[in-house]
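Omission of a single protein chain aside, the complex is shown with its protein chains in their original locations.
The block that comes next holds subunit A.
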Amino acid sequence: MRSALLVVVMILAGCGSAPAEQHNSTDVMFLQMSLEYIAQGDRVAEPSAQRAGDARVRVLTAELHEQWARESTQMRGWLGDWKQPVEADPDTGVHAGHGDLHSLRASDIAELTAAKGDDFDRTAVNMLLGHLHNVVQVARMEATGGRDPRAKALAEAMTATRQEQIRRLLTLQAAATMGS
């Protein structure tokens, strides 16, 4: 099933591509989904950079915000070059078929906003971890299934950076609740 679809995709790509086109549909999906994930992640990172009690959480979320701004500029640029929309068709994008399960919902952000003190940090760190794992899944999909060398390189860099941030968040989390 999957390989049959891939063949269809390749045939279509062969018909539709100008000679200079070096990207495939995975590249497009990766960029569109990553832009959506960056927008969602910023809704956690921005309040965390301001409100977290732990300076390490503030620094890490400020760092994420800055990296995401840089990454999204590149992503938008490539989608523009390829004449692709920056948002996936709502019927086929992140939300399709999976009922938003992997997305941060407005109610999640509300939960974070309402949390106070240690609860705020704990909620922020665990939400960010979940979010970053989803981000890494999409980047790893691109690294194996993408075609455009720049997008693949970005996906690999994102995987390495996000994994390192996950390691730091988990280390914080382990230390914070040791013994509680």
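As a working rule, contacts are C-beta pairs under 8 Å (C-beta built on N, C-alpha and C of every residue); 3 or more make two chains touch, one makes a residue touch a chain; residues count from 1.
Quick note on the criterion: contacts and distances are computed from a predicted model.
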| item | value |
| --- | --- |
| Among "RagB/SusD family nutrient uptake outer membrane protein", "Phosphoribosylformylglycinamidine synthase subunit PurS", "Cellulose-binding protein" or "ABC transporter permease", UniProt-listed name of the chain not shown | "Cellulose-binding protein" |
| Touch residues of subunit A, complete complex, unshown partner | 2, 5-6, 8-9, 12-13, 15-18, 21, 24-26, 28-29, 32, 49, 53-56, 58-59, 62-63, 66, 82-84, 88-89, 91-93, 96-98, 101-102, 104-105, 107-109, 111-112, 122-123, 125-127, 129-131, 133-134, 136-138, 140-141, 159, 163-164, 166-168, 170-180 |
